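Before I ask anything, let me first share the structure, which is written out below as structure tokens.
The complex appears here without one of its protein chains, the remainder shown in place.
Residue numbering begins at 1 within each chain, and the chains themselves are lettered A and B in the order written.
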Amino acid sequence: MTLLLLLPALALAAAVFLWPLLRYGWLSLQAHSVLTALVPVPNGGANWQRLLADGRFWQDAAQTLRFAGLSVGLELLLGLSLALLLHRPLPRRGLVRAVVLLPWALPTTVMALGWRWILNDPFGPLNGLLRSLGLPAYGFLSEPRSTWLFTVLADVWKTTPFVALLLLAGLQAIPAELEEALRLEGANAWQRLQRLTLPLLAPYMLLAALFRLAQALGVFDLIQVLTGGGPASSTESLALYAYLNAMRFLDFGYAATVMLGMFALVLGLSALVLVGQAMRRRWAAAGLTP
Amino acid sequence: MSHTAGLHCEQLTRRVGERCLLDRLNLAVEPGESLALLGPSGCGKTTTLRLLAGLDPASGGRIRLDGDDITTRPAGQRQVAMVFQSYALYPHLSVVANLELGLEVRGVPAAERRRRIAEVLALLQLEGLELRRPAQLSGGQRQRVALARALLRQPRLMLLDEPMSNLDAQLRDQLRPELRALLQRAGHPVIHVTHDQQEAMGLADRIAVLDGGVLQQVGTPQELYHRPANLFVARFLGRPGINLLRPEAGVQRAVRPEHLQLVPDGGLPVRLQQREWQGAQQLLRLESDLGLLLLLCDAAQPLGDALQVQWRAEDELRFDGSSGQRLE
Partner (left out) sequence: MSRTSLPLLLAALGWSLMPLLWQLLTSLRTAEALVLQGAGAWLQGWTLDNYRLVLQGDPPFWRYLLNSSLVGAASTGLTLLLAIPAAYGLQRQRPALRGALSLALLAAAMFPYVLLFLALLELARALGWGNQLLALALPYAGLSLPLAVLLLRAAFADLPEELEDAARLEGLNLWQRLRRVLLPLLAPAIASTAILVFLFSWNEYPIALTWISRADLLTLPVAMARIAGSSVYAVPYGAFAAATVLGALPLLALVLVFQRQIVSGLTQGAVKG
């Protein structure tokens, strides 16, 4: 009977998560675009063949992967430092946490506009800073080879608080006695971090990494507003490409295919991370330290 | 049979998966009688309580309360009240609100509610605490609020789950007689669960000993103590525990520590291992050919060098070596 209580929520969640995937599966086997007068026509695996040969798709996949990789890596690092900082007794703790949380609470598109100005060449404040130091102005958002780094900057700014909070939860779960016991044995702060904190924090770091990886691979809002995918499609993400196929090129069959390709990527990478973690744990248990 | 007052359990059983938590329990409790379910953890006593309350479904058997078959009736409709081990007071409500919630939900009009609550507050000496939250009450006060809530249910059966375990030892000794008097006055059958034999003996008219889901024996404390049905009951009751002599010819003999007497000669030679002074009494740990013996005697009893013990034949209990049943 209590199972009935679950039904409405599970039904809505299934409709929102599972139905699209099934629909994409069907759509990816159709030609459904302006060329077919917006009527779906089965075309076998043609969309998939196109995907495999689509240079832009693979280019975007590589770009998305490097974006996600650097982003998540930096967020874990900075998030850990922030969490360690917040874990100590601080004055006006509530205010500090509110300020630290702020970037995460703001909608991406709102701040993306702000970043466009901050990174503006030549009038933005960052270039102003460079000028005052005697350095030449830089086209942060116009140099095809480096623009992606600044999208990472904007993303890290926004989501580090989220990672920091997850890791803070993990820090708070470590009993204080363990740390005190180590301190009595003469371990300094760095050793305590290495031997006690990091190992106990590992599950939280894994959780944060998986969460952020999946979401970073789906980056859309930031790219669309900050760079529009440019310059020269150097920051275009897979999600943006899928969006363009659907809304601008009106090629729904192919858009669905791209999205399933993305889904496979997310799934594959998450599985990789989990397997890697499981293997590391197996090795550690067998006595081989990582 | 079905029109008698009080509680009657017939072949009450509860099975969960492979495990049998309670095996065909037969028990009868008269109105006004207080019965203790006593046994080690996992023996089925809490299971029985929850079955009687209706919190868990029975796998077999019947429960009859005042002639009424309540076996399948939902918990809220059995007119059974229970005091939980943690008291389970609603933490977000004041004492009065805690007491009032059930009455309100059952449709008792406001004026009547106020009257009954005032009555029970006076009975349990809780006046002055009406607006306090449970967190602001002492252990003993919380117990009384839980009792008040149970009494307001006007139950046909009162269940108590380890009522004393959350209180410290001194408070327990103080409250035990009060609790007993209160429950007797209430007039309906009372069943309480405990693993503490002292509590069982102090609060109950009769004790039912359970082990592994099976009823071992039911009777007055004296019956269980002096004429235990089997070895388990004999060992469970009595502190310090009964002495088990070395078994011979398939018979297990046992003597209680207070029945051992120190004699100058003609008895079993023993060697003093340790001596524990307990105020009015002393407990001696003695080594003998028949095994380790505990002896309880007056604290002033002088102890010579060569000690010997003896006991009366009628004080010795004999059990079957394999089944554990007592032999007459």
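As a convention for this text, a residue touches a chain if its C-beta (ideal position, glycine included) is under 8 Å from a C-beta of that chain, and two chains touch if they have at least 3 such contacts.
In this text the structure is predicted, and so the values were computed from the model without any measurement.
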Hidden-chain contact residue, picked from the options B:Thr4, B:Thr72 or B:Ser86: B:Ser86
Sites on chain B contacted by the missing partner chain, in the whole complex: 53-55, 75-77, 80-82, 84-86, 88, 90-92, 101-102, 105-106, 149, 153
Chain A, residues in touch with the chain not shown (by the definition above): 2-6, 8-10, 12-13, 15-17, 19-20, 23-24, 81-82, 85, 88-91, 94-103, 105-118, 120, 123, 125, 128, 131, 157, 161-162, 165-166, 168-170, 172-173, 204, 207, 210-211, 214-215, 217-218, 220-221, 224-225, 228, 239, 242-243, 246-247, 252, 255-256, 259, 262-263, 266, 270
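The working rule: only the chains that are shown with their structure count from here on.
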Distance between the centres, which are taken as Cα means, of chain B and chain A, whole angstrom: 60
